[in-house]
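The other protein chains are all here in position, but one chain of the complex has been omitted.
Lettered A, B and C in written order, each chain numbered from 1.
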Amino acid sequence: MKRNIRDTFEPLTSGVIKNNATFRLVLGTCPTLAVTTAALNGLYMGLATTFVLVCSNAIISLLRKIIPRKVRIPAYILVIATFSTIVEMVMRKFLPDLYEVMGLFIALIVVNCILLARAESFSSLNPLLPSVMDGLGIGLGFTMSLTLLGLVREFFGAGSFFGLTVGFMQNLKMTVFILPAGGFMVYGLMMVLYNLVVGELEKKIEAYKNRKYIALTNPLLAEQEEAEQARRRGLFGGNK
Amino acid sequence: MLEIILPVVILTGIAIVFAILIAVCSVKFAVKTDEKIEEIEMLLSGANCGACGYAGCADFAKALVEGKAEISSCNATSKDNKMKIMGIIGGGEVGEETIVVCACCGGNSCQDKYDYQGYGDCASVELLAGGRKACYLGCIGMSRCVNLCPSHAIDIVKGVAIINQKKCTQCGVCILQCPKKIMKRIPATAKYYIACSSLEKGKDVRAVCKRGCIGCGLCAKNCPSEAIVIKNNLPVIDYSKCTNCGLCASKCPAKCILEVKKD
Amino acid sequence: MPYVMLLIINAVFVNNFVLSRFLGICPFLGVSRKTDTALGMGFAVIFVMGVASVITYALNLALVAAGIEYLRTIAFILVIACLIQLVEIFVKKFSPSLYSALGVYLPLITTNCAVLGVAIMNVTELATTNVLYSFINGVASGVGFTIAILILAGIREKMEVADIPERFKGFPITLTAASLIAMAFAAFSGLTF
Partner (left out) sequence: MRKIKIDKESIRLIVVLAVIALISSLLLAVINMFTQVDEAQKLRDAIGEAYSSPLTDRVFDLSNYENLEKTEVSDMFEAEDGAIIILSKSTNCYNASKGVQLLVIIKEDKIIDIISYAHSETPGLGTNALTDSYLNQYCVYSVYDFGYVEGRLTDTTPVGKSVPAYTGATKTSNGVKDAVTAAARAYIKLVKEA
């Protein structure tokens, strides 16, 4: 079926909010908990993962017709591992100071479940451009949620904000947030918050879309709706 | 040169050894899955809605191949896919395409018998003297169908359920779950439907609900192709004769013959 | 013999793979809905970790001899992926019920950081000259993983009937439970060897 423009870009937008890797699909939780001891680490990890994810999604979607079903996992893993090793080597040689900071994370990317999950569920079934878009969307969503988690854990755990120590937090800081136990807890609570905010938002949008559609099908209801709107506008002094 | 050949030999060697192992094992321990099942599963809609009475499309596909199920019991799959499936299992009839509509447009314009303050949705209200609505067959509007619809196609507007045909996959979960049984199937080609299912006389209906059908029979008289027949105070459209002219909807004083829009 | 005991205690309690090293969380959260699937998953992971430890130990000797250290990650993960594929074929053949229960999570073991983590840890930190030690360490880590996942599965089954606030249902409550278990396991971090 012909993919119109909206379809190709849809994975990009849905990847960030609708099926955000960390909070909605609950994938890539190993690095999420291990790395988000500081917001900057979360950011670096997210960006590194996004890059490798986009490249591996692209290659896997190109090879999708060639790789037989039975050996698909080892093949995908080979592609992913090759990419992350290449990124590590190139960075070690040409960007030594960045490598000093991010070296540890690049090695962690290979074991990140997101890459294989997206390869298996999306890019092995779709053509090149949507897969790249999906990689980008999921990657950016992952970066956003990782930085968010890092921010919270760093603020409460180490009393600093993106590395700069925050004065009043110094005697309040609880290192439990940096430890694994705190990691799980913050991840759980943030997920509740996320579902609360995004869930309500989506319900409103869904209801609004249905409402707009229904006004078309049922003239009488549409009139009642307009009367309702006018009454409410009259009640609140009506904006311009 | 050696640093290039050595890693290549080692890694490719590992890959070949394991690939042979996997190939041998997958042949020796092949589980005899009938590939017809996979083929059919691909063709089915994959909505896994369960309206066909099976746990999901996979179970339904297995039942189809074993001849225990009929393809017509699945409404979510498109017509041409059904034809292909019939080609594979050779047999069974397709059953005509249908869409689902809510046969009530009362909602807030229908009075309540009592004010329900408790938990739950329509099913729990239904236990209390047949629901809070004065009209016995009126939509209670506590959004049981909204919560259970797998594709979020239903919305409660003004106290009555409205189905968004663009999103609806006709899986039939709402038909099963609605305690009042007022969700009904009409042929996909139909454009008009009677949005009321009350069998009371006009006087009683109007006393309780401003939008209900009073059984005046105007629609039956004005229908050019005599497709509408009044049975115990409620018009029934015979869709084989109906030409979708829309005259009945315009003539209806209570405006409860609504048009189906699929844009 | 005492070194082996210390090794086991260290792998199961002190540096438990899931609760203190943060490896293998995806299947830990995903498969722990029921204790029997969790047990099935645990045994699959123990088997894979044990076999992977031995094979990667031998592989590492070859890599070090050839002097190509950089290939270590990719070679290890290739071996583990193929092992998982074999496990998947066996499980599909011999216990379809377990296969349908594990379903999507079986391939996820491949990217399971725990399995690769054990393989790399055996080679770097343990650096033993004896393949038996790395095998024991692999199996002990698998047991540690299974214990953690069983505890969580037990709690999650209780939580099915508990009255949980609407927003907490599903993963959030599981994560909070995991956080409490991690706190309990943090008590072991004192006894190092």
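Annotations for the structure displayed:
Please note the rule applied: a residue touches a chain if its C-beta (ideal position, glycine included) is under 8 Å from a C-beta of that chain, and two chains touch if they have at least 3 such contacts.
From a predicted model like this one, the values you see are computed outputs, not experimental measurements.
Contacts of the undrawn chain with the visible chains, over the full complex, involve A, B, C. Within the complete assembly, A:Thr82 is the residue of A:Asn19, A:Thr82 or A:Gln224 that touches the hidden chain. One of A:Lys18, A:Lys70 or A:Arg211 touches the chain omitted from the figure, and that residue is A:Lys70.
Among B:Pro7, B:Gly138, B:Gly215 or B:Pro235, the one in contact with the hidden chain is B:Pro7. Contact between subunit C and the absent chain runs through residues 68, 70-71, 74, 78, 120, 124-125, 192. Interface residues of subunit B with the unshown chain, by the touch rule above, are 3-4, 7-8, 10-12, 14-16, 18-20, 22-24, 26-28. Within the complete assembly, residues 34-35, 37-38, 41, 63, 66-68, 70-71, 74-75, 78-79, 81-82, 85-86, 89-90, 92-94, 96, 101, 104, 154, 158, 175, 178 of subunit A touch the chain that is not shown.
To be clear about the criterion, only the chains that are shown with their structure count from here on.
Centre-to-centre spacing of subunit B and subunit C amounts to 44 Å, using the average Cα coordinate of each chain. Once the centre of each chain is set as its mean CA position, subunit A and subunit B turn out to be 33 Å apart. Touching of two or more other chains is recorded for residues 74, 78, 82, 85 of subunit C.
Listed for subunit A are residues 70-71, 74, 78, each touching two or more other chains. Residue ranges of subunit B in contact with subunit C, taken from their complex: 3, 6-7, 10-11, 14-15, 18-19, 21-22, 25-26, 29, 31. The residues of subunit C lying in touch with subunit B in their complex are 59, 62-63, 66-68, 71, 74-75, 78-79, 82, 85-86, 89-90, 92-93, 96. On the side of subunit B, the complex with subunit A involves touching residues 15, 18-19, 22-23, 26, 105, 152, 155, 157-158, 162, 164, 166, 211, 255, 258-261, 263.
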